[in-house]
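Got a structure for you, questions after.
Certain chains of the assembly are absent from this excerpt, and the rest are unmoved.
Each chain gets a letter, A, B, C and D, in the order it is written, and its residues are counted from 1.
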Amino acid sequence: MSLPMESILLPGNPACQGCPHALGLRALSVLENVVLVVPAGCTTIISGVHPKASFSVPVLHVPFASAVAVASGLAAAYKQEGVEANVVVWMGDGAADIGFATISGAAVRNEDIIVVVSDNEAYMNTGIQSSGTTFWKAKTTTSPGGKSEEKKDLAGIMLMHRIPYVATASVGYLQDFVNKLRRVSEIRGFRFIHLHSPCPPGWRFDSSKTVEIARLAVKSGAWILWEYDGRFRISSPSKPYKDETKRVPLEEYIKTQGRFRGLSGEDIEEIKKKVEEQWKFVLTMEKTFK
Amino acid sequence: MRTLLTGNYAVAEAVKLSRAKVIAAYPITPQTTIVEKLAEMVEKGELDAEFIRVESEHSALAAVYGAAIAGRRAFTATSSHGLLYMYEMVWWVANARVPLVMAMVTRTIGPPWNIHTDHTDLLTMRDSGWIISMAENVQEAFDLTIQGFRISEEVDLPFTVGLDAFQLSHTAEVVEVPDQQEVDEWLPERRQSYKVLPGNAVTIGNIGPNEYTAKLRYAMAKAIEDSRKVIEKADNSFGEKFGRKYGGLVEEYRLEGAEYVVVMAGAWCGDAKDAIDRLRDEGLPIGMMKIRYFRPFPKEEIKRLEGKEVLVVDRAFSMGYMGIFGMEVSSVIGDVTNVIAGIGGVDVGVEDFEAMFRKFASRKLQRLEWWPREVFS
Amino acid sequence: MLTEVMILSFGGQGGVTAARILALAAVNEGMFAQAIPQFGAERRGSLVRSYLRLSDQPIRRHSSIKKADVLAIFAEKILKIVEVREFLRDGGITVLNAKHGIAEKSYCVDAAGIALSLNLVAAGWPIVNTAMAGAMAKPLEISIESVINAINSTFSGELARINARAAEIAYREVKKCQAGSST
Amino acid sequence: MSSWLEHLIAKSSEGSAGKTGLWRTFKPVHNVEKCNRCLLCLYYCPENVIKVYHHRFIIINYEYCKGCGICAEICPQDAIEMVEEEE
């Protein structure tokens, strides 16, 4: 392992026990000269209660939809001044909903920033409401019977934006995430990472299971790790699961989470189909961008 | 240099002379030519700045916010629906105490779609902590833009220059444009109370005890109170340097011996002044207090009008009550006559003002009247 | 003394450019001037109004001009759609890109012909703005030199040269004309 | 610094939520015997409260450890046990 020993997120912060954002933020510590831009979300809370701040790097809180645009402005100013900086937007999946035009616009402009969407598949900070990336059939407070729409494939969509770097990652595989961040720091332009972040209270599982569930998502093939930097590659933790027979049964992933309680066998079959389709897409991309 | 410029080009010129370093804006009629001009200046290398072609106004002000908080002079411009679309950011930048300048070309809010001037859009900013200025002519728009950077940076509050759609934005007028060196002499280097830079582990905007928010708002209230003096000082020193002094928060026009006073703001003040001249020629003791800054609100200045007959001409109406200027002026000196005119860009010219002022002086106006009465019934 | 001018043209004919050129020319002569475009969206082909004010005093008003001292008509066709008297002050002057005058005090010039002869054409339309500016200079008592200077600071290179030429010819050729009389 | 600045700008500090050790119902206890020093617990502790000293001793900062139990779950050696907290 070559992970950072330190974390830009200091101990004693307000994150819940077993918080996935906290894990993801640890990994960000590999980047230098970070300026963190944080839209509304759990991380707003995690950043501490005034006058104390939980981060050892500068953090700029910004309105929910604005983060990527604020980052563009910071980057422009630093460029004008010749200030070395890695402007990193750390946002939730909800911020990626309301702020999607902003993300898309900055991607099209190829702004020199890093955007990490830490995806806990719901608006957690406001109390577990459905977001675009909420998993099909997952129960949230605004989808009490299970979400009727599919999970939005953020990374796939960003791939179509022809930006220099897109990847998926998982808090269950920090080494892989850190590797990707290292790669990212060698590239200029708009870089996007979609980070899978299972959340104990939001998904209803015990706080000790965050990493395990994140890994089950990968092992069952429900979350696929890949990276595009001109070439498209399936990342090593996911590689074994190209082979369907190697995958852990999807049920093992599903059943760990209270949000999926009461799913029918049919529902699970349906999810399996969706997973299959996603693999097909990812494998095609691998072939296309060799 | 004496030249001919539209209001929008004059603003762009002023931004260039103020050495803005980051510009982000989104097109909207009638603001667009400001941004186009700046894009061209950057493209030609006349202006050493980053130009960000954002995908919305919310992002325009967000980007400018980022640039400003990183320590660079930054500028944006918008109008009407653009302002409403960035409205969340309007409040945010003020509460964050970030100095920057925005040009606001005033335009009617839809529906129906309408691109002409009234002041409703600009005045939605009036609670937010922005310094709000309103130009009467192209020269004043130019001068206010340069002064805006200085004032904004002295009090850590954002500054907006309001200019009327078309009547200023697209009207070419004679403008005195100073050269770069003169502006450099007058406008100090960028200053601001804090910056976000890599390596400096501060966090801006954390949740905290409610009392902190309240204190921040109080400090802001004080800062904008302080800006009264800063504005006056800037007006004076600008006057000394460039020969144009306007009088601070308000401009007084023929107030000597005036018994009737008109309070108003914006491009149509020129028409009203022409009308006042005519009536003065006839011996009617009428004058104008032109509002140059609506925030900070010129309460002391307006207080001076106590005892006079005051007519407030409004180009903005607060639904369910009265004209916005009318209401605020009333809150200082009690009952005034309030005319609502020019809404939706309806053209109001010298003759109209002459007729209006005559009616006013002969006490034939209702306390609250939509002008001209025949049209609204 | 304030002179208020209105230009009626079709979108794309450059009415406001003409107003700007004349305003600039007047400024060069030490006067005050104001050029105002149609307040609104102009679409190629639709009727557009532009305004010009000239004065020896600073111009303060910003309203549009309802009736002009000088009314310029950039295409004869316009006479079919608008009632000229609606826009002209009593005793006002008209300047027409036409062969016939329409009022007591009319000036006529074949601006289209001049433009075509100089190959000033875009999308099939003769670009008459500089010719008309030249013609308008006459009743507005602006010197042709100032107009040419203004054109030179508006256009550059060959384009400036041709447009200046158009203005010059029009300035020379514009004539008083009576209703119904031919140039 | 103007006092308004103080109210706007928060400063980096541990314990921004107080002593989060109090949140624990279970406490991770490290067993040095079983441990193989793979450091997985350290890397995956969301609180970053596990340190290794002299490449050998795994020390948990109980002032802030929230007791999430991730370290115990991830340990390949079962070298961390979650023990109920005393009231």
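Going forward, a contact is a pair of C-beta atoms (placed from the backbone, for glycine too) under 8 Å apart; a residue touches a chain by one contact, two chains touch by 3 or more.
These numbers were taken from a predicted model, which means no experiment stands behind them.
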| note | The overall complex formula in this file, labelled as shown, is A x2, B x2, C x2, D x2
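To be clear about the criterion, only the chains that are shown with their structure count from here on.
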| Of B-D and A-B, whichever chain pair has more C-beta contact pairs | A-B
| Cα-centroid distance, chain C relative to chain D, in whole angstrom | 80
| field | Inter-centroid spacing, chain B versus chain A (mean Cα positions, whole Å) | value | 43
| query | Measuring from the mean C-alpha position of chain A to the mean C-alpha position of chain C, what distance in angstrom results? | reply | 62
| query | At which residue positions does chain D touch at least two other chains? | reply | 7, 10-12
| query | Which chain B residues touch at least two other chains? | reply | 201-206, 208, 212
| query | Of all residues in chain B, which touch chain D in the complex? | reply | 96-97, 193-194, 201-206, 208, 212-213, 215-216, 219-220, 223
| query | Which bits of chain D are touching chain B when the two form their complex? | reply | 2-5, 7-12
| query | Along chain D, where are the residues that touch chain A in the complex? | reply | 6-7, 10-20, 23, 38-40, 42-44, 46-49, 61, 63-70, 72-74, 82
